[in-house]
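Remarks on the structure that follows.
The complex is shown incomplete by one protein chain, all other protein chains being positioned as in the whole.
This part shows chain A:
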(Lines give C-alpha, C1' and ligand atoms only; values in the text may rest on other atoms or scores of the structure.)
Protein backbone atom coordinates (compact mmCIF):
# COMPACT_ATOMS: atom_id res chain seq x y z
CA UNK A 1 0.00 0.00 0.00
CA UNK A 2 1.90 3.00 -1.27
CA UNK A 3 0.79 6.21 0.33
CA UNK A 4 2.05 9.74 -0.21
CA UNK A 5 -0.73 10.60 -2.64
CA UNK A 6 0.75 13.95 -3.54
CA UNK A 7 4.08 12.43 -4.54
CA UNK A 8 3.89 10.01 -7.43
CA UNK A 9 7.01 7.89 -7.59
CA UNK A 10 8.20 9.39 -10.83
CA UNK A 11 7.97 13.10 -10.14
CA UNK A 12 10.46 13.31 -7.37
CA UNK A 13 9.87 16.29 -5.12
CA UNK A 14 7.34 17.88 -7.44
CA UNK A 15 6.67 21.52 -6.71
CA UNK A 16 3.09 20.85 -5.68
CA UNK A 17 3.89 18.20 -3.09
CA UNK A 18 4.27 19.36 0.50
CA UNK A 19 7.57 18.33 2.08
CA UNK A 20 7.57 14.81 3.50
CA UNK A 21 9.21 16.22 6.58
CA UNK A 22 9.24 19.78 7.70
CA UNK A 23 10.90 20.94 10.89
CA UNK A 24 10.16 24.45 12.06
CA UNK A 25 12.48 26.11 14.58
CA UNK A 26 13.24 22.99 16.62
CA UNK A 27 15.21 23.70 19.79
CA UNK A 28 16.33 21.30 22.49
CA UNK A 29 18.57 21.88 25.49
CA UNK A 30 20.03 19.42 27.98
CA UNK A 31 20.69 21.52 31.03
CA UNK A 32 23.04 24.28 29.93
CA UNK A 33 23.93 22.52 26.66
CA UNK A 34 21.95 23.66 23.65
CA UNK A 35 21.90 20.46 21.57
CA UNK A 36 19.63 21.83 18.84
CA UNK A 37 19.09 25.52 18.22
CA UNK A 38 16.33 26.85 16.02
CA UNK A 39 16.56 24.15 13.38
CA UNK A 40 14.38 24.31 10.31
CA UNK A 41 14.47 21.77 7.54
CA UNK A 42 12.32 20.65 4.62
CA UNK A 43 12.82 17.33 2.90
CA UNK A 44 10.93 16.68 -0.34
CA UNK A 45 9.16 13.32 -0.66
CA UNK A 46 10.94 10.65 -2.66
CA UNK A 47 14.41 12.01 -2.01
CA UNK A 48 17.45 10.97 -0.02
CA UNK A 49 18.56 13.68 2.33
CA UNK A 50 21.91 13.54 4.09
CA UNK A 51 22.67 15.07 7.45
CA UNK A 52 26.34 15.49 8.11
CA UNK A 53 28.16 16.89 11.07
CA UNK A 54 30.79 16.13 13.65
CA UNK A 55 30.15 14.16 16.81
CA UNK A 56 28.11 16.24 19.16
CA UNK A 57 26.86 18.50 16.39
CA UNK A 58 23.29 17.55 17.29
CA UNK A 59 22.39 15.18 14.43
CA UNK A 60 21.34 12.32 16.67
CA UNK A 61 19.41 14.59 19.01
CA UNK A 62 17.46 16.00 16.10
CA UNK A 63 16.60 12.56 14.77
CA UNK A 64 15.70 11.36 18.27
CA UNK A 65 13.21 14.20 18.46
CA UNK A 66 11.76 13.13 15.13
CA UNK A 67 11.52 9.52 16.34
CA UNK A 68 9.94 10.47 19.65
CA UNK A 69 12.81 9.71 22.01
CA UNK A 70 13.00 13.33 23.08
CA UNK A 71 10.52 16.13 23.06
CA UNK A 72 11.67 19.37 21.56
CA UNK A 73 11.60 22.41 23.87
CA UNK A 74 10.21 24.46 21.02
CA UNK A 75 9.30 24.06 17.39
CA UNK A 76 6.98 22.15 15.16
CA UNK A 77 7.10 18.96 13.13
CA UNK A 78 5.04 18.56 9.95
CA UNK A 79 4.70 15.30 8.10
CA UNK A 80 3.31 15.58 4.57
CA UNK A 81 2.30 19.13 5.37
CA UNK A 82 0.31 18.25 8.48
CA UNK A 83 1.51 19.21 11.97
CA UNK A 84 2.02 16.15 14.19
CA UNK A 85 2.91 15.64 17.82
CA UNK A 86 5.49 12.91 18.40
CA UNK A 87 5.62 12.23 22.13
CA UNK A 88 6.97 8.65 21.80
CA UNK A 89 8.23 6.09 19.30
CA UNK A 90 4.75 4.67 18.86
CA UNK A 91 3.55 8.04 17.60
CA UNK A 92 6.52 8.28 15.24
CA UNK A 93 5.69 4.85 13.83
CA UNK A 94 2.06 5.92 13.38
CA UNK A 95 3.23 9.02 11.56
CA UNK A 96 5.06 6.76 9.11
CA UNK A 97 8.58 7.27 10.43
CA UNK A 98 10.99 4.33 10.77
CA UNK A 99 14.46 4.43 12.19
CA UNK A 100 17.51 2.19 11.74
CA UNK A 101 19.78 2.81 14.66
CA UNK A 102 23.55 2.64 14.60
CA UNK A 103 23.36 -0.09 17.22
CA UNK A 104 20.63 -2.39 15.99
CA UNK A 105 17.57 -2.84 18.16
CA UNK A 106 17.13 -6.52 17.40
CA UNK A 107 16.45 -9.39 19.74
CA UNK A 108 19.37 -11.66 19.03
CA UNK A 109 17.83 -15.04 19.82
CA UNK A 110 14.54 -14.51 18.03
CA UNK A 111 13.90 -15.26 14.38
CA UNK A 112 13.77 -12.62 11.69
CA UNK A 113 9.98 -12.94 11.50
CA UNK A 114 9.57 -12.57 15.26
CA UNK A 115 11.75 -9.48 15.26
CA UNK A 116 9.79 -7.97 12.41
CA UNK A 117 6.39 -8.41 14.04
CA UNK A 118 7.49 -7.42 17.56
CA UNK A 119 5.29 -4.52 18.57
CA UNK A 120 3.27 -4.69 15.34
CA UNK A 121 1.41 -7.94 15.95
CA UNK A 122 -2.08 -8.34 14.50
CA UNK A 123 -3.62 -9.89 17.59
CA UNK A 124 -2.97 -11.72 20.83
CA UNK A 125 -1.91 -14.89 19.00
CA UNK A 126 1.11 -14.91 16.74
CA UNK A 127 0.08 -17.33 14.03
CA UNK A 128 -1.71 -14.84 11.81
CA UNK A 129 0.93 -12.12 12.25
CA UNK A 130 3.71 -14.53 11.35
CA UNK A 131 1.94 -15.66 8.20
CA UNK A 132 1.26 -12.10 7.09
CA UNK A 133 4.84 -11.03 7.83
CA UNK A 134 6.18 -13.98 5.86
CA UNK A 135 4.18 -12.97 2.79
CA UNK A 136 5.01 -9.31 3.15
CA UNK A 137 8.73 -9.97 3.60
CA UNK A 138 8.77 -11.97 0.40
CA UNK A 139 7.17 -9.03 -1.39
CA UNK A 140 9.60 -6.51 0.14
CA UNK A 141 12.53 -8.73 -0.78
CA UNK A 142 11.41 -8.63 -4.41
CA UNK A 143 10.73 -4.90 -4.43
CA UNK A 144 13.86 -3.66 -2.73
CA UNK A 145 16.58 -6.35 -2.92
CA UNK A 146 16.01 -6.96 0.79
CA UNK A 147 16.49 -10.71 0.84
CA UNK A 148 16.70 -12.27 4.31
CA UNK A 149 15.81 -15.79 5.42
CA UNK A 150 12.65 -15.14 7.49
CA UNK A 151 13.26 -18.13 9.77
CA UNK A 152 16.92 -17.43 10.51
CA UNK A 153 17.83 -16.56 14.08
CA UNK A 154 19.13 -13.01 14.11
CA UNK A 155 22.39 -13.77 15.91
CA UNK A 156 23.36 -16.15 13.10
CA UNK A 157 23.04 -13.42 10.48
CA UNK A 158 25.86 -11.24 9.21
CA UNK A 159 25.79 -7.61 10.25
CA UNK A 160 24.68 -6.59 6.77
CA UNK A 161 21.70 -8.92 6.95
CA UNK A 162 20.83 -7.76 10.46
CA UNK A 163 20.67 -4.26 9.09
CA UNK A 164 18.27 -5.44 6.41
CA UNK A 165 16.07 -6.85 9.18
CA UNK A 166 16.01 -3.38 10.73
CA UNK A 167 14.96 -1.86 7.43
CA UNK A 168 12.33 -4.58 6.97
CA UNK A 169 10.99 -3.83 10.44
CA UNK A 170 10.45 -0.21 9.44
CA UNK A 171 8.89 -1.07 6.07
CA UNK A 172 6.61 -3.68 7.65
CA UNK A 173 5.26 -0.85 9.79
CA UNK A 174 4.64 1.00 6.54
CA UNK A 175 7.29 3.63 7.13
CA UNK A 176 7.29 6.21 4.36
CA UNK A 177 10.17 8.06 5.97
CA UNK A 178 13.24 6.03 6.87
CA UNK A 179 16.02 7.46 9.03
CA UNK A 180 19.37 5.66 9.03
CA UNK A 181 21.96 6.59 11.64
CA UNK A 182 25.55 5.91 10.49
CA UNK A 183 24.45 2.79 8.62
CA UNK A 184 27.73 1.85 6.94
CA UNK A 185 30.05 1.86 9.94
CA UNK A 186 29.85 -1.90 10.33
CA UNK A 187 29.51 -2.93 6.68
CA UNK A 188 32.00 -4.14 4.10
CA UNK A 189 32.20 -1.95 1.00
CA UNK A 190 30.16 -4.54 -0.93
CA UNK A 191 27.47 -4.56 1.77
CA UNK A 192 27.46 -0.77 1.79
CA UNK A 193 26.96 -0.76 -1.99
CA UNK A 194 24.04 -3.13 -1.58
CA UNK A 195 22.56 -0.88 1.10
CA UNK A 196 22.79 2.09 -1.23
CA UNK A 197 20.98 0.14 -3.93
CA UNK A 198 18.23 -0.59 -1.42
CA UNK A 199 18.02 3.10 -0.53
CA UNK A 200 17.86 4.03 -4.21
CA UNK A 201 15.02 1.54 -4.67
CA UNK A 202 13.18 3.07 -1.73
CA UNK A 203 13.56 6.50 -3.27
CA UNK A 204 12.25 5.23 -6.55
CA UNK A 205 9.12 3.93 -4.82
CA UNK A 206 8.49 7.40 -3.44
CA UNK A 207 9.78 6.86 0.09
CA UNK A 208 11.89 9.47 1.79
CA UNK A 209 15.26 8.59 3.30
CA UNK A 210 17.30 10.54 5.81
CA UNK A 211 20.91 9.41 6.02
CA UNK A 212 22.99 10.51 8.99
CA UNK A 213 26.66 10.00 8.41
CA UNK A 214 30.06 11.49 8.91
CA UNK A 215 31.39 10.01 5.68
CA UNK A 216 31.53 12.67 3.01
CA UNK A 217 31.91 10.11 0.25
CA UNK A 218 28.53 8.54 1.07
CA UNK A 219 26.83 11.90 1.01
CA UNK A 220 28.25 12.63 -2.41
CA UNK A 221 27.37 9.17 -3.70
CA UNK A 222 23.74 8.74 -2.75
CA UNK A 223 22.01 11.88 -1.48
CA UNK A 224 19.96 14.42 -3.39
CA UNK A 225 20.22 17.14 -0.78
CA UNK A 226 22.39 17.53 2.27
CA UNK A 227 22.29 19.52 5.50
CA UNK A 228 25.34 20.36 7.53
CA UNK A 229 25.11 20.64 11.30
CA UNK A 230 27.62 22.30 13.55
CA UNK A 231 27.33 22.93 17.30
CA UNK A 232 23.61 22.36 17.40
CA UNK A 233 22.79 24.54 14.46
CA UNK A 234 21.99 23.71 10.89
CA UNK A 235 24.55 25.76 9.03
CA UNK A 236 23.58 24.89 5.48
CA UNK A 237 21.19 22.89 3.33
CA UNK A 238 22.47 22.29 -0.16
CA UNK A 239 21.83 20.33 -3.31
CA UNK A 240 24.46 17.59 -3.32
CA UNK A 241 25.19 18.19 -6.96
CA UNK A 242 26.16 21.76 -6.16
CA UNK A 243 28.72 21.01 -3.47
CA UNK A 244 31.79 18.86 -2.91
CA UNK A 245 33.60 17.06 -0.08
CA UNK A 246 36.01 19.91 0.68
CA UNK A 247 33.18 22.42 0.83
CA UNK A 248 31.15 20.16 3.16
CA UNK A 249 34.11 19.44 5.42
CA UNK A 250 34.80 23.12 5.74
CA UNK A 251 31.19 23.82 6.63
CA UNK A 252 31.22 21.02 9.22
CA UNK A 253 34.35 22.15 10.99
CA UNK A 254 34.09 25.85 10.34
CA UNK A 255 37.56 26.10 8.86
CA UNK A 256 39.64 24.62 6.07
CA UNK A 257 40.41 20.92 6.61
CA UNK A 258 43.01 18.75 4.97
CA UNK A 259 41.14 15.55 4.11
CA UNK A 260 44.27 13.81 2.92
CA UNK A 261 47.26 13.64 5.25
CA UNK A 262 50.29 15.15 3.62
CA UNK A 263 53.10 12.67 4.05
CA UNK A 264 56.44 11.99 2.48
CA UNK A 265 57.28 8.50 1.23
CA UNK A 266 58.30 6.12 4.01
CA UNK A 267 61.97 5.56 4.77
CA UNK A 268 61.83 2.04 6.22
CA UNK A 269 64.69 1.06 8.51
CA UNK A 270 65.48 -2.24 10.22
CA UNK A 271 62.74 -4.67 11.15
CA UNK A 272 61.11 -3.77 14.47
CA UNK A 273 58.32 -6.31 14.75
CA UNK A 274 58.16 -9.84 13.44
CA UNK A 275 55.10 -12.03 14.01
CA UNK A 276 55.21 -15.73 13.12
CA UNK A 277 52.36 -18.23 13.22
CA UNK A 278 50.32 -16.37 15.81
CA UNK A 279 47.27 -18.29 16.99
CA UNK A 280 44.58 -17.38 19.50
CA UNK A 281 41.69 -19.55 20.65
CA UNK A 282 38.94 -17.87 22.64
CA UNK A 283 37.04 -19.13 25.70
CA UNK A 284 34.47 -20.89 23.56
CA UNK A 285 37.14 -22.79 21.67
CA UNK A 286 36.80 -20.71 18.50
CA UNK A 287 40.06 -19.96 16.77
CA UNK A 288 40.28 -16.17 16.43
CA UNK A 289 43.75 -15.95 14.93
CA UNK A 290 44.71 -18.77 12.60
CA UNK A 291 48.40 -18.29 12.01
CA UNK A 292 49.32 -14.66 11.47
CA UNK A 293 52.67 -13.70 9.92
CA UNK A 294 53.67 -10.05 9.80
CA UNK A 295 56.76 -7.95 9.51
CA UNK A 296 56.99 -4.26 10.36
CA UNK A 297 60.01 -2.03 9.94
CA UNK A 298 61.07 1.18 11.62
CA UNK A 299 59.74 4.30 9.93
CA UNK A 300 56.78 2.46 8.49
CA UNK A 301 53.02 2.37 9.07
CA UNK A 302 51.44 -1.03 8.49
CA UNK A 303 47.68 -0.73 8.14
CA UNK A 304 45.49 -3.70 9.05
CA UNK A 305 42.21 -3.48 7.18
CA UNK A 306 39.18 -5.68 7.75
CA UNK A 307 35.58 -5.74 8.87
CA UNK A 308 35.32 -5.58 12.66
CA UNK A 309 35.55 -8.99 14.33
CA UNK A 310 37.94 -10.75 11.97
CA UNK A 311 40.77 -11.04 14.49
CA UNK A 312 42.19 -7.53 14.43
CA UNK A 313 41.21 -6.92 18.03
CA UNK A 314 42.85 -10.15 19.14
CA UNK A 315 46.03 -9.24 17.27
CA UNK A 316 46.23 -5.92 19.09
CA UNK A 317 45.45 -7.58 22.40
CA UNK A 318 48.21 -10.16 21.97
CA UNK A 319 50.78 -7.55 21.01
CA UNK A 320 49.55 -5.22 23.75
CA UNK A 321 49.95 -7.97 26.34
CA UNK A 322 46.47 -8.82 27.52
CA UNK A 323 45.66 -11.91 25.51
CA UNK A 324 47.59 -15.18 25.60
CA UNK A 325 48.61 -16.69 22.27
CA UNK A 326 50.68 -19.35 20.55
CA UNK A 327 53.37 -18.51 18.05
CA UNK A 328 56.36 -16.22 18.02
CA UNK A 329 56.66 -12.47 18.23
CA UNK A 330 60.03 -10.74 17.98
CA UNK A 331 60.60 -7.11 18.89
CA UNK A 332 63.88 -5.73 17.62
CA UNK A 333 65.01 -9.31 17.15
CA UNK A 334 64.31 -10.48 20.71
CA UNK A 335 61.32 -12.71 21.49
CA UNK A 336 58.35 -11.46 23.47
CA UNK A 337 56.74 -13.60 26.14
CA UNK A 338 53.25 -14.56 24.89
CA UNK A 339 52.08 -16.89 27.65
CA UNK A 340 54.17 -16.52 30.77
CA UNK A 341 54.38 -14.20 33.70
CA UNK A 342 55.89 -11.39 31.64
CA UNK A 343 53.02 -11.36 29.20
CA UNK A 344 51.26 -8.23 30.36
CA UNK A 345 50.81 -4.63 29.35
CA UNK A 346 53.43 -3.39 31.74
CA UNK A 347 56.16 -5.68 30.39
CA UNK A 348 55.23 -4.68 26.86
CA UNK A 349 55.54 -1.00 27.73
CA UNK A 350 58.93 -1.66 29.30
CA UNK A 351 60.00 -3.15 25.97
CA UNK A 352 58.96 -0.04 24.09
CA UNK A 353 55.52 -1.02 22.83
CA UNK A 354 52.88 1.66 23.29
CA UNK A 355 49.21 0.91 22.72
CA UNK A 356 46.25 3.10 21.83
CA UNK A 357 43.48 0.54 22.41
CA UNK A 358 40.46 0.16 20.15
CA UNK A 359 37.99 0.84 22.92
CA UNK A 360 39.40 3.86 24.66
CA UNK A 361 36.56 4.17 27.14
CA UNK A 362 37.03 0.71 28.63
CA UNK A 363 40.70 -0.04 27.89
CA UNK A 364 42.32 3.32 27.41
CA UNK A 365 40.87 5.50 30.14
CA UNK A 366 39.22 5.32 33.50
CA UNK A 367 36.34 7.60 32.78
CA UNK A 368 35.79 8.85 36.32
CA UNK A 369 39.45 9.60 36.97
CA UNK A 370 41.00 12.96 36.24
CA UNK A 371 42.89 13.61 33.03
CA UNK A 372 46.20 13.86 34.89
CA UNK A 373 45.67 10.45 36.44
CA UNK A 374 44.74 9.00 33.07
CA UNK A 375 47.79 10.47 31.41
CA UNK A 376 50.03 8.67 33.89
CA UNK A 377 48.36 5.25 33.70
CA UNK A 378 50.66 2.50 32.57
CA UNK A 379 53.66 4.70 33.21
CA UNK A 380 52.84 5.63 36.77
CA UNK A 381 55.94 3.95 38.15
CA UNK A 382 58.21 5.94 35.87
CA UNK A 383 60.88 7.66 37.99
CA UNK A 384 59.72 11.16 37.16
CA UNK A 385 56.25 10.39 38.56
CA UNK A 386 57.63 9.05 41.84
CA UNK A 387 58.65 10.99 44.87
CA UNK A 388 60.20 8.00 46.61
CA UNK A 389 59.71 4.23 46.87
CA UNK A 390 56.18 4.58 48.22
CA UNK A 391 54.71 7.92 47.29
CA UNK A 392 53.75 9.11 43.86
CA UNK A 393 54.44 12.62 42.69
CA UNK A 394 51.02 13.95 41.80
CA UNK A 395 52.30 17.42 41.10
CA UNK A 396 54.72 16.05 38.50
CA UNK A 397 51.90 14.15 36.81
CA UNK A 398 49.73 17.24 36.75
CA UNK A 399 52.51 19.29 35.22
CA UNK A 400 53.17 16.60 32.65
CA UNK A 401 49.48 16.46 31.85
CA UNK A 402 49.22 20.22 31.37
CA UNK A 403 52.19 20.08 29.05
CA UNK A 404 50.75 17.19 27.02
CA UNK A 405 47.38 18.91 26.81
CA UNK A 406 49.00 22.00 25.35
CA UNK A 407 51.07 19.91 22.98
CA UNK A 408 48.09 17.88 21.75
CA UNK A 409 45.59 20.70 21.79
CA UNK A 410 43.28 18.95 24.27
CA UNK A 411 40.28 21.11 25.03
CA UNK A 412 39.54 22.24 27.65
CA UNK A 413 43.16 22.05 28.88
CA UNK A 414 42.23 21.26 32.47
CA UNK A 415 44.15 18.35 34.05
CA UNK A 416 41.71 18.12 36.97
CA UNK A 417 38.68 17.35 34.80
CA UNK A 418 37.55 13.69 34.72
CA UNK A 419 38.05 11.86 31.41
CA UNK A 420 34.27 11.58 31.09
CA UNK A 421 33.94 15.35 30.75
CA UNK A 422 35.92 15.50 27.50
CA UNK A 423 34.49 14.95 24.02
CA UNK A 424 35.39 11.74 22.19
CA UNK A 425 38.07 13.46 20.17
CA UNK A 426 39.70 15.02 23.20
CA UNK A 427 39.56 11.74 25.13
CA UNK A 428 41.38 10.10 22.27
CA UNK A 429 43.96 12.89 22.23
CA UNK A 430 44.66 12.21 25.91
CA UNK A 431 45.29 8.53 25.16
CA UNK A 432 47.38 9.27 22.07
CA UNK A 433 49.38 11.87 23.98
CA UNK A 434 50.14 9.40 26.76
CA UNK A 435 51.35 6.74 24.38
CA UNK A 436 53.27 8.89 21.89
CA UNK A 437 54.97 11.06 24.52
CA UNK A 438 56.91 8.02 25.70
CA UNK A 439 58.58 7.78 22.31
CA UNK A 440 57.93 4.05 21.82
CA UNK A 441 59.70 1.84 19.26
CA UNK A 442 56.37 0.38 18.24
CA UNK A 443 53.00 2.07 18.47
CA UNK A 444 49.89 -0.09 18.29
CA UNK A 445 46.86 1.95 17.30
CA UNK A 446 43.33 0.55 17.16
CA UNK A 447 40.56 2.59 15.54
CA UNK A 448 42.34 5.87 16.30
CA UNK A 449 39.52 8.02 15.01
CA UNK A 450 36.37 6.08 15.99
CA UNK A 451 33.90 8.59 17.37
CA UNK A 452 36.37 11.42 16.83
CA UNK A 453 35.45 14.65 15.04
CA UNK A 454 37.09 15.67 11.78
CA UNK A 455 39.29 18.35 13.27
CA UNK A 456 40.74 15.92 15.80
CA UNK A 457 41.10 13.19 13.15
CA UNK A 458 43.35 15.45 11.15
CA UNK A 459 45.43 16.19 14.24
CA UNK A 460 45.75 12.56 15.33
CA UNK A 461 46.71 11.47 11.83
CA UNK A 462 49.42 14.10 11.69
CA UNK A 463 50.89 12.90 14.97
CA UNK A 464 50.93 9.29 13.83
CA UNK A 465 52.74 10.25 10.64
CA UNK A 466 55.18 12.39 12.64
CA UNK A 467 55.99 9.39 14.82
CA UNK A 468 56.69 7.35 11.70
CA UNK A 469 58.91 10.08 10.32
CA UNK A 470 60.84 9.98 13.57
CA UNK A 471 61.79 6.41 12.64
CA UNK A 472 59.25 4.50 14.74
CA UNK A 473 57.10 1.58 13.66
CA UNK A 474 53.30 1.93 13.70
CA UNK A 475 50.75 -0.86 13.49
CA UNK A 476 47.42 0.72 12.58
CA UNK A 477 44.19 -1.26 12.86
CA UNK A 478 41.12 0.43 11.45
CA UNK A 479 37.80 -0.51 9.93
CA UNK A 480 37.80 2.78 8.01
CA UNK A 481 39.29 2.05 4.60
CA UNK A 482 39.81 5.75 3.92
CA UNK A 483 41.95 5.98 7.00
CA UNK A 484 44.03 2.93 6.06
CA UNK A 485 44.47 4.12 2.48
CA UNK A 486 45.43 7.60 3.64
CA UNK A 487 47.89 6.67 6.38
CA UNK A 488 49.42 3.26 5.77
CA UNK A 489 52.61 2.59 3.86
CA UNK A 490 51.62 -1.04 3.48
CA UNK A 491 48.19 -2.62 3.89
CA UNK A 492 47.44 -6.11 5.20
CA UNK A 493 43.84 -7.30 5.01
CA UNK A 494 42.48 -9.60 7.71
CA UNK A 495 39.61 -11.97 7.26
CA UNK A 496 38.49 -14.73 9.62
CA UNK A 497 41.71 -14.71 11.63
CA UNK A 498 44.04 -14.80 8.65
CA UNK A 499 45.96 -12.28 6.60
CA UNK A 500 44.35 -12.39 3.16
CA UNK A 501 47.24 -10.60 1.54
CA UNK A 502 49.26 -7.40 1.48
CA UNK A 503 48.93 -4.45 -0.87
CA UNK A 504 50.59 -1.10 -1.36
CA UNK A 505 48.21 1.85 -1.05
CA UNK A 506 49.16 3.30 -4.41
CA UNK A 507 48.56 0.01 -6.20
CA UNK A 508 45.17 -0.97 -4.87
CA UNK A 509 41.72 0.50 -4.41
CA UNK A 510 38.67 0.14 -2.22
CA UNK A 511 37.12 -2.42 -4.50
CA UNK A 512 40.03 -4.84 -4.32
CA UNK A 513 40.49 -4.35 -0.57
CA UNK A 514 36.74 -4.76 -0.10
CA UNK A 515 36.80 -8.12 -1.85
CA UNK A 516 39.69 -9.24 0.31
CA UNK A 517 37.86 -8.05 3.43
CA UNK A 518 34.96 -10.25 2.40
CA UNK A 519 37.32 -13.22 2.16
CA UNK A 520 37.51 -13.29 -1.63
CA UNK A 521 40.30 -12.74 -4.15
CA UNK A 522 42.95 -14.48 -2.12
CA UNK A 523 46.16 -14.61 -4.07
CA UNK A 524 44.78 -12.38 -6.82
CA UNK A 525 47.48 -10.03 -8.01
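Definition applied: contacts are C-beta pairs under 8 Å (C-beta built on N, C-alpha and C of every residue); 3 or more make two chains touch, one makes a residue touch a chain; residues count from 1.
The rule is short, and it goes like this: contacts and distances are computed from a predicted model.
**Q** Identify the UniProt protein name of the omitted chain, choosing among "Sulfur carrier protein ThiS", "Peptide/nickel transport system permease protein", "Nucleoside ABC transporter membrane protein" or "Sarcosine oxidase subunit delta".
**A** "Nucleoside ABC transporter membrane protein"
**Q** Among A:125, A:262 or A:334, which residue is in contact with the omitted chain in the full complex?
**A** Residue touching the absent chain, from the options given: A:125.
**Q** Check each of A:69, A:322 or A:385 against the chain that is not shown and name the one that touches it.
**A** A:69
**Q** Pick from A:57, A:77 or A:106: which residue touches the chain that isn't shown?
**A** Final answer for the missing-chain contact: A:106.
**Q** Tell me, which residues in chain A touch the chain that this view leaves out?
**A** These residues of chain A touch the chain that is not shown: 60, 64, 69, 88-90, 93, 99, 101, 105-110, 114-115, 117-121, 123-127, 129, 169.
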